[in-house]
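Shown here: the complex without one of its protein chains, the others still in place.
Entry: chain A
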Amino acid sequence: MLLRARDVSKTYSIADQTLQVLRGVDLDLAASETLALTGESGSGKSTLLHLVGGLDVPDAGSIEIEGTDIAGRSDAERAHLRRTDIGVVFQQFNLIPSLTVADNIAFQARLAGSADKEWIAYLGQTLGLEDQLSKYPEQLSGGQQQRVAIGRTLAVRPKLVLADEPTGNLDEASAQTVMDLFLKLVGETRAGLLLVTHSKSLASRLDRNVHLSVGVVS
């Protein structure tokens, strides 16, 4: 099993209020499997995604990636995991504004020390970014920026791809093209995909669907 989460819970506290967002979530994802996670706004989808991605740690429960629990690992170990095995595509494009498109695409792969020139060139081409490579992110449209972010994530050939409403900021037409490309390329890397989305039609294109509500997955 690529991902195996058991009884994960997470509580936020701001000032003196506490908010229990996740109350015992169980989730499985096989290698190369694609899974859609739906749920209302504020139900904790992003929170769950962040925990799975090792960006944050759960209060309780276990999250195993290929059999090893990441919940108890050190910051440095989780950082290493993020560099090499897990790719995250955020809703905001999260590009580095001072790097060119080409450098942004290659960035994570370089961090991981696994930059494969041909593969990266292929990604740029497939994502329709050949003419934009020397531009800076601010010169691109939203759809193009998200394609750069997708390229950056897939450039490392991660085992697990996490995507948090990657087309949430885009208009319908560009959302459609971006998602098509995304799913095609994820399929080519044979990575497992956990995709957070609002869209029923999009969810239906994936292998499996789960729904998050009142802190548990069903």
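What we mean here is this: a residue touches a chain if its C-beta (ideal position, glycine included) is under 8 Å from a C-beta of that chain, and two chains touch if they have at least 3 such contacts; residues count from 1.
The definition used in the following text is that contacts and distances are computed from a predicted model.
Asks: There's a gap in the complex where one chain should be. From "Cytochrome c oxidase subunit 1/cytochrome c oxidase subunit 3", "Putative ABC transport system permease protein", "Amino acid/amide ABC transporter membrane protein 1 (HAAT family)" or "PucR family transcriptional regulator", what does UniProt name that chain?
Replies: According to UniProt, the chain not displayed is called "Putative ABC transport system permease protein".
Asks: For a quick check of understanding: of A:30, A:55 or A:183, which residue touches the chain that isn't displayed?
Replies: Only one of A:30, A:55 or A:183 touches the chain omitted from view, namely A:55.
Asks: Have a look at A:99, A:133 or A:216 and name the one touching the chain we're not showing.
Replies: A:99
Asks: Which one touches the absent chain: A:29, A:48, A:63 or A:88?
Replies: A:88
Asks: For chain A, which residues touch the unseen chain?
Replies: Residue positions of chain A that touch the missing chain: 12, 14-15, 46, 50, 53, 55-56, 75-76, 79-84, 88, 90, 94-99, 103, 107-108, 110-113, 136, 142, 152.
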